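The complex appears here minus one protein chain, its other protein chains still in place.
Showing subunit A:
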Amino acid sequence: MTTVVRAQGLTKRYGSFTAVDAVDFTLEEGRIYGLLGRNGAGKTTIMQLLTGQLFPNGGELEVFGRTPAEHADVLRRLCFIAESQRYPEDFTPAHVFKSAPWFFENWDAAFAERLVADFRLPTKRRIKKLSRGQLSAVGVIVGLASRAPLTFFDEPYLGLDAVARHIFYDRLLEDYAEHPRTIVLSTHLIDEVANLLEHVILIDQGRILLDRDAEEVRGSATTIAGARAAVDAFTADRPVIGREGIGGLASVTIDGRLDQAERIRAAELGLELAPVSLQQLIVHLTGTDLAGTAEQEKAA
């Protein structure tokens, strides 16, 4: 597999505030990445660094083998419509789609037209007058129809209704199957995209908490519920990432898989085992009261 992005110690500071704190990661060609994290975690900053819109304060960054900023041969292979993208004064979606082919050599105008119809986007209305969902649709359509080798979707679900979210999901998977490329989806609405993702990078306070294959993440944590004493005994020497309890009952989430023997032992103790969804896991990892545990996870 070809590495598309390689970041080492990548850092971005605004005065005394560190938005991205010495992160290391790589993105491989032809995968769908989820850049997940809470609001203000540093997701957009990372994407702006990757697309050369911001200049890093430290570390190394290579996108298609070079520093992205001011390198036309790198930038022409990227597509990034920021969630807060600014458009020229009085621009309409029609203006955006008309100029897109000059910048994206793989632009598929027919596909864009179909998406406009799917999303029921009013193309003659000024962008300033669009609703939040319609604005997201503009970004989603550019992202899909540009077929850029490295495409970023910044909070694509913001304001989209259920039907539109479904359309995005379907079209992305369809088109990705026909035209494989590297896709980075940034979102804090994790359940919505969980099934799309092949790889998860979880950011919190400018640091990477988790950088793993999505399949692996899905099975990587287990919730054990039952009588408090039994649960505590079972989880005593395991990395606990979440704990809830009512009266004599407890529900504890641990990081790591259980093997067959452990599952049998849990059953003998009368404990219930439940898989942890991506969203639940991320809530556990980024919850403020568990910051200490999160640090531990990062080291793991």
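Here, contacts are C-beta pairs under 8 Å (C-beta built on N, C-alpha and C of every residue); 3 or more make two chains touch, one makes a residue touch a chain; residues count from 1.
Heads up, the rule we're going with is that contacts and distances are computed from a predicted model.
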Name the chain not shown, per its UniProt record: "Glycolate oxidase iron-sulfur subunit", "ABC transporter permease", "FecR domain-containing protein" or "Putative xanthine dehydrogenase subunit C"?
-> "ABC transporter permease"
Only one of A:147, A:188 or A:207 touches the unshown chain, namely A:147
Of the residues listed, A:27, A:61 or A:78, which one is in contact with the missing chain?
-> A:78
Taking the entire complex into account, which one of A:3, A:26 or A:99 touches the absent chain?
-> A:99
Touching the unshown chain, subunit A contributes residues 29-30, 32, 48, 51-55, 70-72, 75-82, 85-92, 95, 98-100, 102-106, 147-149, 173, 176-181, 198, 214
